[in-house]
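The structure follows.
Left out: one protein chain. Kept in place: all the others.
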Amino acid sequence: MGQPEQPESASSVSRRGFLKGVGATALATGALAQSGLAATALAPRTANAEPPAAPPVPLFGPAPVAVKLDINGKVRELRLEPRVTLLDALRNHLDLTGAKKVCDRATCGACTVLMDGKTVYACTVLAVEAQGKKIETVEGLAEAHGGNAPIQKCFVANDAQQCGFCTPGFVMACEGFRRGHAGASREEVLEGLGGNLCRCGTYHGVANAVLDVLDAAKGGK
Amino acid sequence: MNAFEYARPATVAEAVGLLSKQEGETAPLAGGTDLLSLMKDFLVEPKRVVSLMGIEPLAEIAVGASELRIGATVTLDALLQAGFLNQWGAKWPALWHAAAGIKSPQLRAMGTVGGELLQRPRCWYFRRGHGLLAQDAKGESLVPRGDHRYHAIFGNAGPAKFVHPSSLAPALIALGAEAELVSPRGVRTVKVEELYRAPQAAGERETTLAADELLTAVVLKKVAPKSATYEVRPRQGLDWPLVAASVALELDGGKVKAARVALGHVAPTPWPVDAAALVGKPLDEAAIGAFAVAALQGATPLAKNAYKVELAQVAIRRAFAAALKGI
Partner (left out) sequence: MVDLAWPDPNDCSILGKRTPRIDGPDKTTGRAKYTYDINRPRMLWAKFATCPYGRAKVATLDTSAAEAMPGVVAVEVIAPVGTECKVHFQEVACVAAESEEVAREAARRIKVTWEVLEPCVSDDDVEMAGNKAKKGKEQLTDGFDAALAGAAVVSETEVGCSILTHCCLESHGSMVEVAEQDGKTAVTAWSSTQAVSGVGGEFASAIGVEGSQVHVICQHMGGGFGSKFGADLWGALAARLAKKTGRPVKVMLERDMEIALAGSRPSAFATMRVGVKDDGEIVAWESAAWGSGGNTGGMGAPGLPYVFGNIPHKKTQTTPIFTNSGNARAWRAPNHPQMCLLTMAALSDAAAELGMDELEFFRKNLGLTARADVYREELAIAAERIGWAKKWIPRGEQKGVVRRGLGLAMHTWGGGPHTSNVQCTLHPDGAVEIRCGTQDLGVGARTAIAVVAAETFGLPLEKITVLIGDNRYPQSDGSGGSTTIGAISTATRDACVKAVNQMLAAVAPELNAPAEQLVAKEGMVRAAGSTAGGLPFADACRRIGAQPIVTMGTTQRGNGMSSSQVGGVQMAEVEVDCETGIIRVVKMVAVQDVGRIIDLLTTESQVRGALIMGVCAALYEERVMDPTTGALLNPDLEFYKLAGIADVGELDVHMMQTDEHLKRGVIGIGEPPAISPMAAISNAVANAIGARVKRCPMTPDRVLAALKA
């Protein structure tokens, strides 16, 4: 018994398909053309942008496929089953264990990372779907600031962590908030951090940490 | 989560071509915020996942003078940012309120309009593997004798007792929005309320979409500056509404010219409420109060969720008040 491994091929593309009876062929363009969708200015480009003879859409997996992730400014090449989440790719394949697995169901925020500058729950993004996006993790945030970003320093100064298991996710949620909300009020901070949960009860410190980092930014630091 | 094969088509046509006619065999993936959880819990076990996130036109939002077309994979965040107050938010506040009520920035960044509308019910019997109808081995519902504090107070005479979880649907229904659907059989347009149905037998879905049909966009064709959504949410951060009400109003000299009302989280489908009785009448507190009471007349709460009847009345009253007040 060993790891299921698809035979190496250039693209890991299977054209036969895992699903019998459903081809990977494109829908006839006619069906869309007759819809009249293209008639209005607000219509999707889908209808008339259809190339006349589209090549079959490649299918990946279910065995591991080549996945390229841009993590903290470095391109990492992995072989992952399509079902592997970004969180599991980070934690189990790259040993980037800052993002934590807590609810694993897009609720608690412990796995928060930045994807193209926006906070996302890494537990609920497929790693294959994260390709082509810039992913920033709590480790990368620290590295980019010589080991300790301003928000991380403010977390420490305000004692915004106890057990610390929600902390990396909260740090990233705060960093994501900070970037888009210069001069935010306390109410806006509380509103902007509604996607993370803590069990020890560190919210007071977290809110103050964000306010401090926003203040520092105002002071030109 | 089971293993699956993955495709990332670039066009709607390709995407539709990759979907199976067989329910459950394939799954379209947008933001994934519900699908991945369902797959992790083995509640859906697709053999193929078709990502829609590579189809650029689906992520487009187009605002016209009196028309708003929202692609299915427009994220909630993009929706909110594109429509901040001075733009479409002022024209369709009910939708703006509903999107803003999803209090997790992460979910708003990931979640899409289409995914929000087609997310599966959060019924805890369904989520624990008892099926949408929450039936025991004998086919009897566990809900009436179980814990149904969050379950339906309308439309629950049949086997379905869950509530539809969408926040956007009641708003879109009140705003008279349409949905565009694409399948190998072509394109069709339906009213948003027509996307939903209450399943009558085990194995039936809660939507009217065919297994190989995609929701590609929702379209609002008329501005509704006097509209609002009010959700009763216990927590300030991410939380499910206990009930929600969306209203859209047209007034003429202080009297109601047209009114549309829809409730959320009260029935297996988003729940349009007939507001014809308001037409031609002035909209004062008494009229709104009487309407709210009348709107809940036909409610059939279960033993432990009659409180939702009261909450729905409050939500209607507050939605009207917000709509009249403006954003």
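Order as written gives the chain letters A and B; numbering starts at 1 within each chain.
By our rule, a contact is a pair of C-beta atoms (placed from the backbone, for glycine too) under 8 Å apart; a residue touches a chain by one contact, two chains touch by 3 or more.
This is a predicted model, so every value here is computed, not measured.
A.B. asks: Per the definition of touch given earlier, which of A:59, A:86 or A:108 contacts the omitted chain?
C.D. replies: Of the candidates A:59, A:86 or A:108, A:108 is in touch with the missing chain.
A.B. asks: Can you work out which residue in A:78, A:190 or A:217 touches the chain that's missing from view?
C.D. replies: Only one listed residue reaches the unshown chain, and that is A:190.
A.B. asks: Footprint of the hidden chain on chain B, which residues?
C.D. replies: 1-3, 40, 42, 103, 122, 124-125, 127-130, 136-137, 142, 145-147, 149-150, 232-240, 242, 304-305, 307, 310-311, 314
A.B. asks: Please give every residue of chain A in contact with the chain that is not shown.
C.D. replies: Touching the chain left out of view, chain A contributes residues 1-4, 81, 83-84, 88, 91-92, 95-105, 107-108, 110, 137-139, 141-142, 147-148, 152, 155-157, 159-168, 171, 190-191, 193-194, 196-207.
In this section, only the chains that are shown with their structure count from here on.
A.B. asks: Give, as an integer number of Å, the spacing between the C-alpha centres of chain B and chain A.
C.D. replies: Chain centres of chain A and chain B, defined by C-alpha means, are spaced 25 Å apart.
A.B. asks: Residue numbers of chain B touching chain A in their complex, please.
C.D. replies: Interface residues on chain B, with respect to chain A: 1-14, 16-20, 25-26, 29, 32-33, 36-37, 39-40, 47-49, 51, 53, 55-58, 60, 62, 64, 67, 69, 71, 77, 103-107, 109-110, 180, 182, 184-187, 216-217, 219, 236-238.
A.B. asks: Please output the residues of chain A touching chain B within their complex, sorted ascending.
C.D. replies: Chain A reaches chain B through residues 4, 14, 17-19, 21-29, 31-32, 34-35, 37, 41-46, 49-50, 54, 57-63, 65, 81-83, 85, 104-107, 109, 112, 115, 118-121, 123-126, 128-129, 173, 176-177, 190-195.
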